[in-house]
Every structure is written in structure tokens, then in C-alpha cells.
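This report concerns only the one structure given below.
Apart from one protein chain that is not included, each protein chain of the complex appears where it belongs.
Residue numbering begins at 1 within each chain, and the chains themselves are lettered A and B in the order written.
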Amino acid sequence: MKNILNREVPFNPFNGVHPIEPQSFPVTKHNTNTDKLHSNLSDVLNLLDLKDGSVVSFHHHLRNGDDVMNRVMLEISKMGIKNITLVASSIFEVHQPLVQLIKDKTITKIITAYVAGPVAQAISEGECQEICLIHSHGYRAHMIASKEVEIDVAFIGAPCASELGDCSGSEGPSACGSLGYAVADAMYSKKVVVLSDYIQEPQHIQIKKEWVDYVVKVDRLGDPKGIVSGTTTITKDPVGLQISKMTLKVMEATGLLKNGFSFQTGAGGISLAVAKDVLTYCQEHKIKGSFISGGITGYQVDLLEAEIFEKIMDVQCFDLKAVKSMHENPKHHRISADEYAGPSNPDNVVNKLDIVILGATEIDLDFNVNVTTGSDGTLMGGSGGHCDTAAGAKFTIIVSKLVSSRISVVVDKVLTVTTPYESIDALITDRGIAIHPRHQELIEHLQKNTKLPLKTITELYEIALSLTGKPEPIQFEEEVVALSLYRDGTVLDVIKMVKNE
Amino acid sequence: MIITKTSQAGTLESNDIVVKLMPNPEGTIQINLQSVVFKQFGKQIKALALQTLENHGITSCICDLDDKGALDYVIQARIESAIQRNL
Partner (left out) sequence: MNRSYLFIPASNAGMILSSMILETDAIIFDLEDGVALNQKEAARTLLRNGLDTLDFLDKDIYVRVNAADTVFFKEDVLLCQHPKVHGIVLPKADMTSFLSLTKTLQPMKPTILLIESALGVVQLPQLCQASPHVIGLLLGGEDLSADFGVERTKEGHEIDLARKLVVLHAKAFNLIAIDTPYVDIEDHQGLKKEVRYAASLGYDAKVAINPRQVESIHQALQVDPKKIEEALSIVNAFEMNITQGIGVFNLNGKMIDEPIYRKAKQVVIKAKKEGHQT
């Protein structure tokens, strides 16, 4: 069947961006046991009633230094268990050992918000038995709380955990900051196993002991160098810096850059340059914002410490500066995925956002965005918080070079829809700016009062084509390997198996 | 013209292409392409390389291309330079 974006999907077709009905899900778990601490993971696994077809979950706050998911899944596979559904909030290069578990059918389905590296490659090549689901961060919280996906066991790597299971992510030798993507897992899964290399009473509790069933002491949670490997730095490329300057001018023209404004950027090099330029702008114009949200790096911490913003709403930390700030600065708040972007949570942070700056792998002539597959059709990303923030923010800006190594960001039709056009307001590239036609007044204002290179998205497409030539369409097999879901659970698009020459 | 020795031009930086020309005992033009955009532009790059070599009167060579997303005019320039260095 075709959905409203004219994409062929198997069921539950995406039907446009609509307000989502508020729902709340009471937590029923209340574990008052005192005998939770263990030192042997496989002992605990044997206590858990894991069997063929179980659903297990992991968070990704240990990023590319994570050892928890690999270690636990390998132990589960040694037990001879098959057909596990893996609900991992994100999967990175470090999770390469899982490829073998996919091939031998220990894992037969993956539900995630982001996947890169060998696991992504394996899914794209059709190695995973069942169709995988790629969803947004916000939807994951809802999906778990509502029991649309019922998790049998949640495994939570906690940099600091008490013997009874109170956990913090911002303390301990493997400190990684917020545990925002583990909260729903802890609250709603049938069983919760915390793994930690630092058993101590935490100063700040983000996972509560009454949600936790077991605490396993391990020698290490992961590689600290890899744990803060989400670090990106501001782009040094003068082209990227140009894009950032143009972005500030467009932000100014929206009228949203005033006292009390709220702001979020992605962690890409150009997006972070925008954060830095916002700092300079606010200092010059004496503007005080309200909050910054999302995945946090040292650059957003700078904005807080310069007192440009009153607080940070942090769902995940990308570097040590962010981790330290979270631990020490009471204005740097840790929030859960639901508090951040839960679609059925009307008070969520993204609904209060004024401006969000995001990247894109592809954007098409309708302004639909793809951050799920690479330009060659292989899975390489996911929604992450993209469609959540784009839906919530008053004004959504995509920043990108128009052409990089002969690949254009503007295409005729995106290979995979991650975020629908209704949530996208502007595209800012080095070769021109395309504002969505729904903002006629803004377009006229910019044309009259600035020298910015305004273009239609079709003009940008033609400029790109004139440089690169027309690319051959990417060939796929017929078989669907994954679905791209919107934050209400409807299906935006399908991802097919890549064809290998 | 038959290529009888080895020559090279270009760099491995983004947006550039390394062109290596070598003699081909089989007497034809053989093009080997590695490219970061092979799926999207592989065919086009090979066709352009062939045409550029022919336009310069080359009838026999092995042409190895290691492409990092070079646009057409860069490919042409690098092939021309590799030929220059071969004379």
C-alpha cells in the first residue's frame, strides 16, 4: 500500500504529521529486594528465564566504547538461545561481534533508533532473519512504556550503581553522562539487570532501585576512550563555517532569536559551528535564551557557562566536558527519552523548542529528509532524534554542503524517508539557501533585506547536477530488510536489501 | 599512440583522482576503476576516461584510476597530465 508520501509500505502507512494523543503509563514495578548484587553475569543470566524468542534491550550511552551489549549477547548465545529480538537504542562499529550472532540466528530481529558499522552492513545485506525496525528516540520510549514492544530483560550498563540498583551515568571511571535512553527500559521491562564497574551510592540518581532486579559487578563497562567517542569538533572547513554564518542570518530573520529562545543542534561539525556562532551573536546582542537540549557536547556547555542559556536538558552526553558539567552544574539537567521527545508526552522538551539545527544525508525536492541510509542505499544511521525534534521545533533548519565528493545532498527523491517534509523549514548549503515555500513572508524578507543566496530547492538540485552529472539510480533487491518508522509508529518507508555487484 | 612507460598524476585528496598509466601488452585500452562513488558514477567515469584517452590519441594502455569523488573536469585534467608526463 502507498502511504501519504507515496512510498510503498507493508502496513500501518504514515498519514502525515498530526498531534499525538497524550498518554501516560503508570509504572507498576516496585522491587524491594535487598539481595541483588552478583559478581557473575552468567549466574544472573541463568536466573532470568531467557528463552528462544526473548526480547532484550540495551542503551547506547557507552557509545563506541561499549562492552556491555557484546558481552551479554555473547553469553546469551553460549546458552544456546536463539531468535532474540534486540531492542538497542543505538548500535555502533564496536558491536561488530553481533554480526556473527545475526548470522547464526541468535539474534533474528533488531529494533533500534540508529545503526552504523558492520551490523548496519549485515542488515542491509539481508543477514537478519526478520525485518528490522528503525525508529526515533522519542518513539522508543513510548513503544516500551505502552508495551507495544514488551521487553523481557533490560540490560543497563551503569557507570555508578548502588548495591540495590540506584544508578547514575555521570560518576565512576566509565562515566558517560546521561542515561536518558535507559529510563523507559528500567521502568517498564519485566526484568532489569544493571551492570556496573563502580558499586557506590550515586550522588545523582537517574535509574531508581525499585525498578532494578539484579546488579552485576563487572571489571569494566567498556573502553573509556571509546565511551566519549561521540565527540565531534567544530568544522574547520571554511565552507562549513560559511554555512554556519548564513544559518545565523536566517535564524535572526525568523524573529525567534530573542530573549527566552530555546535551541538544539545535532553533533555534526557544521551544526556545532552554529552553536558557537549563536554564543557570539547572543553576547553581542545581549540575548538570554531559556534552554538548550539534545545530545550535549562541550560547545553547548560553553553556552550554559557563558550564561547565555538558563539550563541544559541533556538526554545524552557526547564528550567529557558535557559529562563533567552534568555532574557539577545543577543547571545541567539529565532527562529521559520520554521527557525529551516522548510523542505521547505533551510536556516533552522538543515541543518547547524554537529552533533545531540538523544534518541530512539526503533531502529531496519535496523537502523530505533521509538520515537512515547512506547515499548508496546501505543502512547508515537512523532517525535518532531527527524526526522528533523536527516535529517539535518551531523552525527546523538542515545544514549541509551541497556537494561532497561528488555526492549531492539534494536529490530528486530520497532513498529512505526519515523525516517528512512537513517538519522541515529550511535547507542551508554553501551554494544556496532553500526555504520551504510555506514561508513566503520569510523568503520575501530575506530577499529584500539580505544578500543571502536564496534559491528554490529545484535550483539547488540543478546546481548540484551541473557539477556532478546525473548519478545512476541505486539498485536494490526486492527483499525488504528494515522499516523506517515515524514517531507515531506508522511506516514512512522501507529499506531494501542492497545489490552487490 | 601506445603507452610504453608508467606515469601518474593527481592526489588521493577528496575531490581528486589518481591516474596511473602503464603499458598494456594486449594492445588495447584497459580501464580499472576504484571509486568512492562507484555505484553512482562508475559507468560515467569509465566512459569519460576512455573518451579522454582516445581524444588524446591513446590506443593502448592500462589506466588505473583511484577516485575520491573528482568531478569530470578534474578527471580530464589528471588524465591529460598523466599523458603529458608519459611523453
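Going forward, contacts are C-beta pairs under 8 Å (C-beta built on N, C-alpha and C of every residue); 3 or more make two chains touch, one makes a residue touch a chain.
These numbers were taken from a predicted model, which means no experiment stands behind them.
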Using the definition of touch stated at the top, determine which of A:Asp388, A:Asp430 or A:Asp488 touches the missing chain. A:Asp430
Out of A:Leu86, A:Val194, A:Leu241 or A:Val498, the sole contact with the unshown chain comes from A:Leu241
Hidden partner sits against chain A at residues 238-239, 241-242, 430-431, 467
What does the interface between chain B and the hidden chain look like in terms of residue numbers? 9-11, 13-16, 70-74, 76-78, 80-81, 84
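What we mean here is this: only the chains that are shown with their structure count from here on.
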Can you give the whole-Å distance between the Cα centres of chain A and chain B? 42
Chain A residues touching chain B in their complex are 375-377, 404-407, 467-469, 471-472, 474-475, 501
Any idea which chain B residues touch chain A in the complex? 14-15, 36-37, 39-44, 68-72
